[in-house]
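All protein chains but one are shown at their positions in the complex.
Up next is chain A:
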C-alpha cells in the first residue's frame, strides 16, 4: 500500500474509518500550531490542514510580508513568507506517519507555494488547472494549465506526493453534479498524466442527498475506469455554498455530508463549522465539527466496495463530458482549453473570460440541481428554461436554498426577511424601503420574469375558476363603474368618471354588486378589476397596486366559517394546481416548492384580532388594540409565520359597513383576513355580511358615509337580500406569493404602483 497521505487515507478506508479534515489556516504560527495539535487530538481519524492566506494565493508575497510586518492579521497561513524553517517549527512533533498534513491554497500559479511546501516536507496539496483558475483568478486558462503542469512536475519529484483535485467544487454551489464529476475526473487524470501516483477526487455536497450519492458513485466509476493502477480516493466537501446560520442547521448539514461520504464510498470528508456563515471559525469550532462528523460517520453503514453501476443522469452526463473532452487531444493538458473554447466544459455563473457562459443551472421543483440551459455541452438535457436568464432574486433564492432548508426557514421569503448572506457573500437584498420600481412597459413586458409570472397567474385563474365552478359557483362579469362603490378603508381614494353628467366611481370592490347578485344566484364569484388610489406611501410596501384584481366570492346563507373554509380550500387547490402545472416557471423564478409544504396541510390556524395585537406587543410592535392591523405589523406577523393563518374579529371601526357585527361581542366584526407566511401579508379579506336595512344605515352613519348616496343599494336591501358571507382574494398578491417575487407589480402586466404615473 502507498505511503504518505494517500496511503494513510487508504488504510483508514480499509479499516472502515472515514478520515475527517478541517479547513484551517491562521497567520500566527503559535495559533496554527495549536490548531494542528487540536486536530490531531480529536478522537477520530484526522489529517491536518494548512490553509494559506489570499495574498499568498495570488503570489502577492510583498503584501503578505507587509501585513505580517504591520501586525495585520491574514486570513490564512503565509507559507512562502515564513519559509521552510519557520514552517518546520510549526509542524515539529505534530506531523508524523499517523497525522499527515495537507496544504490548501487555491492558486493558479502555485509553483512557489509547492516549492515552499516541499521544502518544509509537506508533499500533500490540492488544486487543479481548471478549479484553481476559473473561479478564483483572471489568469488565462492556458497559463493556468501551464503553471499546473509545471507544478505537477515539481510535485512528481517527491516520492509520496499526493494531490487532491478541487474540480468537484467549482464556485461552491449551483454547478450541476455531472460537471463537478467530469472536472474532478479530468483533473485527476491530468495529474496522473504528469506522473503523480496518488490522487484524490473531490466532490462538494450540493442540494439533494440522493443526487449527491449518485454523483459520488459516478465519480468512483469513472475513476475506476480511467485511473487503473493509481492510488485514488474520493474526498467529499461539506456544503461549500451559503451555510446555515443556526447551530442546529449547521450541524444537520454537516451530519448529512458525513452520511453522504460514508454511504457513497468516499474515504475522506472536509468539514465545515457552525461558525461558517459568519466568520473564520476558531480551533474549538473546528474540533467540534470534526468530532460530530466522525461520530455520524461511525454510525452510518458504508457503501459497497464496488460503485453503484446504475446509469444515473449524473453518470451519463459526466461520462459524455469526459469522453468528449478526452477526444479533443492526446493529453488532458491540451484538451482542457479546447474543451472550454468549444463549450464542452462550461461552468454556470463563472465570470472567467475563458468560460463560455452559455450553460446555466437551476434547482428543480424536486430540489435537485439541474441544467437550465446546456449551451454546447456534449449532451442534451431536457429543455428546462430555455431563454430565461436568472434574476437577482431568483439567484439569491437558489443560493440560499440549502441555508434556508437547514435553518428551517421558508426557502424564499419576502425580501426584508432575506438572510444576511454569510462569509461567502455577505450581502442582503433591498429592505422594504427600497424604491425598486417597474421599468418601462416594453422592458417589463418582455422580461422573462414578467412572462413567467403571468404564466403562473394564468394557472391561478384556471385553477380558481375550475374549483369554484366545480363547487356550484357561477362566474359573473363585474361592473366597472357605478354611482357608489365600496367605501373602503385604510386611506385609499376612489376615482371618479363623468357618466352623462353624473359623478360615477370606478369600482374599489364589487361587494355591493355581489350582495345584489344573490337575488339571482346562491353562489357566485367575480374575477374583478378594482381601482384604489392608495396613498403614495404604499408604493414601497411591495404589495399595493392602484389597479389590481380580486377573486371575489359570495355565498348566500353562508357563515363566516363557510367563507373561511372556502378560502382555505380555494388557496390549497390553486397552490396544488400551480405546483403541478407551473413547476418550470417557479423553478426559473427561483421559487422553492418546499415553502408550500406547510400550507398544503390545512386547516390553517386562527387568531383573533386581539391575539394578533398581543403577539405584536410581544414583538415590541406598537399596535393599537382597536384599529386595523398596520401594514408593518401584518408583515411582521407574516414573517414570523410558518403557514397561513386567519385573523378574525377586527374591531368595528376598521372595516366597511357591510361586515356584520358580532351580536355576542358588540364592537367586533364577524370577519377575517387570511395572512400568508414569508412576509407576503394579507391575501384574503372576508366576512359574514350585514343584510338588515336599519343596521346597514346605522353602520353607514357610524363610518361617516352618507346613506343618500347609496340609494339603489339601500332600496334593494330594504326589499330584502339574503344573508351571506364571502371574501375577496387578491389575484396579484396570490401570484406574488406563488412566485416569490419581491413586489406585486412584477406579476401584473401593466402595473400601476401607487403614486406613479404609468400607462
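In this text, a contact is a pair of C-beta atoms (placed from the backbone, for glycine too) under 8 Å apart; a residue touches a chain by one contact, two chains touch by 3 or more; residues count from 1.
Quick note on the criterion: contacts and distances are computed from a predicted model.
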| item | value |
| --- | --- |
| Absent chain [UniProt protein name; select from "Carbohydrate ABC transporter permease", "Cell division protein FtsX", "Methylaspartate mutase sigma subunit" or "acylphosphatase"] | "Methylaspartate mutase sigma subunit" |
| Contact with the hidden chain (one of A:6, A:78, A:106 or A:167) | A:106 |
| Of A:21, A:51, A:81 or A:137, the one touching the omitted chain in the full complex | A:137 |
| Sole contact to the chain not displayed, among A:351, A:497 or A:619 | A:351 |
| Hidden-chain contact residue, picked from the options A:314, A:399, A:669 or A:683 | A:399 |
| Footprint left on chain A by the chain that the document does not show | 54-55, 57-58, 60, 63, 67, 72-73, 75, 106, 135-138, 171-173, 279-280, 349-353, 357-358, 389-392, 395-396, 399, 420, 423-431, 433-437, 439, 443 |
